[in-house]
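Heads up, one of the protein chains got dropped from this complex, but the rest are sitting where they should.
And now, chain A:
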Amino acid sequence: MPFSTQLPASGEPYVLVVSLDNARHLSSLLRAVHFQDHATCFATANGLRVTVEDAKCIQANAFIQAEIFQEFTVEEESVTFRINLSVLLDCLTIFGTSSLPGTSTALRMCYRGYGYPLMLFLEEGGVVTVCKINTQEPDELLDFDFCSTKVVNKIILQSEGLREAFAELDMTSEVLQITMSPDKPYFRLSTFGNAGSAHLDYPKDSDLMEAFHCNQTQTNRYKISLLKPSTKALALSCKVSIRTDAQGFLSLQYMIRNEDGQICFVEYYCCPDEDITEAEL
C-alpha cells in the first residue's frame, strides 16, 4: 500500500484539532470496528467517521459526532487519511483500559494534513504521553449504496436479546443465515455447524422487538467469520437495527450510549454469501 513520506511534525497549521476529556469515548467505539489493522478516518464539521473493511464484502463504520468532543475543529471541508488502527488503539489506551472511577485519560488529537503524522497528546494523573502515528493514502472505500428507499425488511431489536446469541454463534458453521419475514418465523438466525443446525427465532410481538417492518420473506446467508466481529459493537449497544435490501445486502446499525449518556453509532454492512430468496423456509 502506498506509504506517504512523512513531513516533519511542525510547519503547516493544523487542519484537524479535536479534544476529548475522556479518551474512552473514542477508544471503545474504535474497538467495536477493530477487525483489521487499517482504518480510514474521515472528518467533517459533523464529526469523525472511522471505516474498516475486509475481503471487499464487509464494512464497519464508527461515527462520533462533533458534539461528543469538547473541541472539534476541521479547517477544510473534509479531512481523510488512512491509519493503523491497532497502533491508534494502543496509543489511545496507553494508560490502560480499566480505569478507577473518576479517573480518565484526556486526549488531544492534531493533524496537519496530507503527508503529516497524526499527533496524539494524552494525559492522566499528571503524566503526559505524546504519540506520533504515521498516516497513509486513504483507500477507496466500498459503497454499499444502502439508503432507506431500498430497504425491503427492517427490524429494531433491543441488543440484550441478541448478545447471547451472537456470543454463542456456532463458529463451525461457515454461514450465518438470516430470515426476515412478515410471516412466521418473522426473524430467525440459523447456523449449520459440525454438530448440526441451530435456529433462533424472535417473534414479532416479543418484548425485545422495538420495531418490525418486514414486507417480504427473505433468507440470506453471510460468511460468519466476517460478521463475528460485529459482536463487539453489539456488546456496547443498547439497540440494533437490522435491514436488508433487494439484493440481500445487510445493514446492522448499533446505537451506543457512552459513559456520559451520549449517543454514537456503529454500523456494519455485509454482502450476502449466496442469494436465496425462498417462499418456504
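Here, a residue touches a chain if its C-beta (ideal position, glycine included) is under 8 Å from a C-beta of that chain, and two chains touch if they have at least 3 such contacts; residues count from 1.
Everything that follows uses one rule, which is that contacts and distances are computed from a predicted model.
*Asks:* Between "WD repeat domain-containing protein 83", "Trafficking protein particle complex subunit 2-like protein", "Prolactin receptor" or "Checkpoint protein HUS1", which matches the UniProt record of the unshown chain?
*Replies:* In UniProt, the chain that is not shown appears as "Checkpoint protein HUS1".
*Asks:* Touching the hidden chain in the complete assembly: which of A:Gly125, A:Gly196 or A:Gly261 does that?
*Replies:* A:Gly125
*Asks:* Decide which residue listed in A:Val17, A:Ala66 or A:Ile94 touches the omitted chain of the complex.
*Replies:* Counting the whole complex, the residue in contact with the absent chain is A:Ile94.
*Asks:* Kindly note down the residues of chain A that lie in touch with the hidden chain.
*Replies:* 84, 86-87, 90-91, 93-96, 124-134
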